[in-house]
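Everything on this sheet refers to the single structure shown next.
As you look at this complex, bear in mind that one protein chain is not there, while each of the others sits in place.
Order of writing sets the chain letters: A, B and C. Residues in each chain are counted from 1.
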Amino acid sequence: MESNIRLLVSGPRRKRSVAAVSSFIEEHEGYILEADEHLNPPESGRWFMRIEIRGQGFDLGREEDFTSAFAPVAREYGMEWRVSYVDRPKRMAILVSRYEHCLLDLLWRWDAGELHAEIPLVISNHPDLASRAETYGIPFYHLPVTPDAKEEQESQIRELLAEHGIDFIVLARYMQILTPDFVNAYPNRIINIHHSFLPAFAGANPYRQAYERGVKIIGATAHYTTEELDAGPIINQDVEGVSHRHTVEDMQRIGRDIERRVLSQAVLWHLEDRVMVDGTRTVVFR
Amino acid sequence: MESNIRLLVSGPRRKRSVAAVSSFIEEHEGYILEADEHLNPPESGRWFMRIEIRGQGFDLGREEDFTSAFAPVAREYGMEWRVSYVDRPKRMAILVSRYEHCLLDLLWRWDAGELHAEIPLVISNHPDLASRAETYGIPFYHLPVTPDAKEEQESQIRELLAEHGIDFIVLARYMQILTPDFVNAYPNRIINIHHSFLPAFAGANPYRQAYERGVKIIGATAHYTTEELDAGPIINQDVEGVSHRHTVEDMQRIGRDIERRVLSQAVLWHLEDRVMVDGTRTVVFR
Amino acid sequence: MESNIRLLVSGPRRKRSVAAVSSFIEEHEGYILEADEHLNPPESGRWFMRIEIRGQGFDLGREEDFTSAFAPVAREYGMEWRVSYVDRPKRMAILVSRYEHCLLDLLWRWDAGELHAEIPLVISNHPDLASRAETYGIPFYHLPVTPDAKEEQESQIRELLAEHGIDFIVLARYMQILTPDFVNAYPNRIINIHHSFLPAFAGANPYRQAYERGVKIIGATAHYTTEELDAGPIINQDVEGVSHRHTVEDMQRIGRDIERRVLSQAVLWHLEDRVMVDGTRTVVFR
Partner (left out) sequence: MESNIRLLVSGPRRKRSVAAVSSFIEEHEGYILEADEHLNPPESGRWFMRIEIRGQGFDLGREEDFTSAFAPVAREYGMEWRVSYVDRPKRMAILVSRYEHCLLDLLWRWDAGELHAEIPLVISNHPDLASRAETYGIPFYHLPVTPDAKEEQESQIRELLAEHGIDFIVLARYMQILTPDFVNAYPNRIINIHHSFLPAFAGANPYRQAYERGVKIIGATAHYTTEELDAGPIINQDVEGVSHRHTVEDMQRIGRDIERRVLSQAVLWHLEDRVMVDGTRTVVFR
């Protein structure tokens, strides 16, 4: 699978667009391994397609070559598109504060070969988790936040991201709010984990809120970060049952399990190019 | 099990109160079949206990007899309490509008012997579901609501409830808001089903709200009705996963399944005296 | 959606087969509403595709017309295929014994418009459920089984099925074992519900078996019936947690809920042509 190619297409749905894309691929000797397609209800009519092609045998070269061949097709049908190559793993930065569970889960899965990515660095506003990253041989940058120098810290982060050619960012319980400027520089490329079943319990202390409301199920939500806090397109959610026996602390413990699996799954789908954004919603081809 | 007795006790937790209750029962030759106990975290210290006693052999008579024997114990320990007798099934009224799924599910289960209750009547503000109730031999009252006569309709309902000696009320997708007066007449004795995972998507059209927010899981919530809409103590919640493929209509269909099982389970627990209210939360001994 | 068309294709995966099918459809002015595709791991390489086409605008007529146009494509690529028309609902027979929950759930969903099918008849070896079918205006046939005349009863069933042009059969807790001859007459067209999480607890009394083994989760399985009992391709499974508090009777009650939703969902998928059989396994495009 090393040299497989993934083509993601979206646009208004037009007649013959499925055949246009699949014929394009197969005319270039591409062997389709997986194809997913979604057409939104008639009112919007927006159309999404993901195709995974075996690299071996495909007769188009990378980037320019592919682009010059596919652009006319895309133009004719009004498609937006992107292509990715499995043998060029995405470069992922992890931002974290003090809670280690999400970071550890990502690192462990990465080490176990579950997450096909490069992790050039972990950045934190606290020094606590340095050794966690370093165990896996990943450089750890401690960039503290002070009330006066919040913006400066953010520009240091952005420099590091640029320097390391980062494709996307995972906020693994990073407890700082990013500026709109930062967020807009990485559209649909910052994945955050919120420790509640959004839109319930947005904001601070969701487990305390959940306890006080007396809910019988708690959850976590992985979403792309947008300017509006906790309102970005949802990638993944999961839940666990709780009862009157569970204290806020129990919910935090159970919640850690939900958070780490929800986030890791969202990252996995993002890495496999399974997530497409449709306004405030996502299409996840799984 | 026909003559079993259920004793529910709550109050501030005092020393020796567990022994006080269990000794009381066993001194009266009561054989404890099931005992559940919950002590809230220290800050509140409120204590809840549910005991099911085999009726056979128990040497106390009903009501007055039990009360005069147990009242001194309760007084000494500051306990609130109630007792119920399994051979006197609760009398349950169902209020419904036009959606039949919750009503039917309750009626099936009742007919199948799952719900140990009497159902003297079904009341609706629409005539549509008359035959559903009548199939099971249950009288159906059609009390339409008009803008001018909403209060009048409510007092007709309350008369019927009083006349039939109703113990508790199930709002099986009854699309009218009850007045505070009505609600307060049946404290913790009106069970409502809300078609969302509360507190998310309170109010109208929760499935449309869920669709637009792009959530990946939808749910339903059964709760006791209080003056504040959709804010009463939660008895039961459940969820199902959804994806970008699901339209609002699909969510409504999937939601019907969640609603009926969440409501029926809540009613079952209520009938078995498993639910105790602790402020805005519930203790459910299951 | 009334006149939509569903094309299901399977076969060895060959180069250009995706484009061949989609081009065929789009050349005939077909508008693809939904397309799903699955390629088995390399070792088998078997390929499955399901396409839903908007009927309006499609320029091929039914049956002969479609066949004569598509057969050459199918032949060239070695495809097996079938086509179905949404405005010709499948004709479904329900066989049942004495437990009503699965039957009632199917009838209720059918009446609520969830199951797009015709139900010309319900057949039972017991008379008990006649009124359940008749409430919905569906003819009920009571064909008792006697030790001496089991085969005769089966041929009576098969006559009824033939007479009513039945497309597929649902065994909604039908407690008789069908002969291989019957089973083979309806390949992948008899859906059975088994009241356990197969392959655990095949055979009789699965809830008692589950209780005695002390499992913490019970389940149900809907599968196509094959000659070998409880071994056919699985369409759907679901589970619920249980604890030491649950008796065999509790498990039966909880199990009824699992059974009915697992079976109804399997029937829904079958009706929507979402299930394709791949040897002992199924591909379910959902």
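Criterion: a residue touches a chain if its C-beta (ideal position, glycine included) is under 8 Å from a C-beta of that chain, and two chains touch if they have at least 3 such contacts.
Keep in mind it's a predicted model, so treat the numbers as computed, not measured.
Among C:92, C:234, C:251 or C:271, only C:234 touches the chain that is left out of the view. The missing chain, though absent from the display, is touched by one residue of A:8, A:104 or A:183; that residue is A:104. Of the candidate positions C:30, C:55, C:219 or C:255, contact with the unshown chain belongs to C:219. Taking the complete complex into account, residues 38, 41, 197-201, 212-217, 219, 233-239, 243-245, 247, 278, 280-284, 286 of chain C touch the chain not shown. Touch with the hidden chain on the side of chain A covers residues 100-101, 104, 108, 112, 114, 135, 245, 253, 256-257, 261, 286. Although one chain is not displayed, chain B still touches it through residues 15-16, 18-19, 22-23, 25-27, 29, 31-39.
We take it that only the chains that are shown with their structure count from here on.
Summarising the inter-chain layout, the chain whose CA centre lies farthest from the centre of chain B is A. Centre-to-centre spacing of chain A and chain C amounts to 37 Å, using the average Cα coordinate of each chain. Averaged C-alpha coordinates give centres for chain A and chain B that are 42 Å from one another. Touching of two or more other chains is recorded for no residue of chain C.
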